[in-house]
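Before I ask anything, here is the structure I am working with.
What follows is chain A.
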Amino acid sequence: MISLSWFLIFAAALFSLGLYGVLARKNAIAILMGIELMLNAVNINLVAFWRYGDLALITGQVFAVIVFAVAAAEVAVGLALVISLYRRRSSVVADEINLMKW
Partner candidate 1 sequence: MLDNWLYIGLFIIAAILIPAVAVILPRWVAPRKPNAIKQETYECGMETVGDAWVQFKVQYYIFALVFLIFDIETVFLFPWAVAYDKLPMFAVMEGVIFIAILLAGLMYAWRKGALEWA
Partner candidate 2 sequence: MGDPINLISQWFNDLLLGWGLGEKLVAVLSLFVGAAILVTASLLTVVVLIWVERKIAGRLQDRIGPNRAGPFGLLQPIADIIKIFTKEITTPDGADKVAFNIAPVLAMASVLLIWAVIPMAATVVGSDINVGVLYIVAVGSLGIVAILMAGWSSNNKFALLGAFRAVAQMVSYEVPMVLTLLIPVLLARSMGINDIVQAQSTWFIVIAPLAGLIFLITSMAEVGRAPFDLIEAESEIVAGFHVEYSGMAFGMFYVSEFLHVWTIGALIATLFLGGWRGPGAETWPILGLFYFYIKTFVGYFLITWIRLSLPRVRIDQLLSFNWKFLTPLTLVILVVTAIVDKALSMAGAARWLYVLVMLAANVLVGWGTMLVLKTVEPNRPGRVRQEFPPRPVAVAPEAADN
């Protein structure tokens, strides 16, 4: 049988990779991909805690479902912003997006 720590380590590795992607990538869409990886890692944790905890409590799965919704909303708006930016400034490099910097 697989013990809980396997899943947690797996999720931690996925989360760290996602974090690296978010911090290191130039392209705004690649950053969004990193965020998706991190959200997936969180979801693995949530479901693993549901599975190893009290099965009568479905909370872990409900949280995961809500995370799906939030991820979808985030991607939809994020990519729309990227497209809109590209149209105005012909660039998707996150460093060059400095309209609100001062």
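The rule is simple: a contact is a pair of C-beta atoms (placed from the backbone, for glycine too) under 8 Å apart; a residue touches a chain by one contact, two chains touch by 3 or more; residues count from 1.
Regarding selection, all candidates are chains of the complex that A comes from, given by their letters.
These numbers come from a predicted model, not from an experiment.
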item	value
Selected neighbour of chain A [touch, this complex] from 1 or 2	1
Contacting residues of chain A [partner candidate 1, same complex]	65, 68-69, 72, 75-76, 79-80, 83, 87
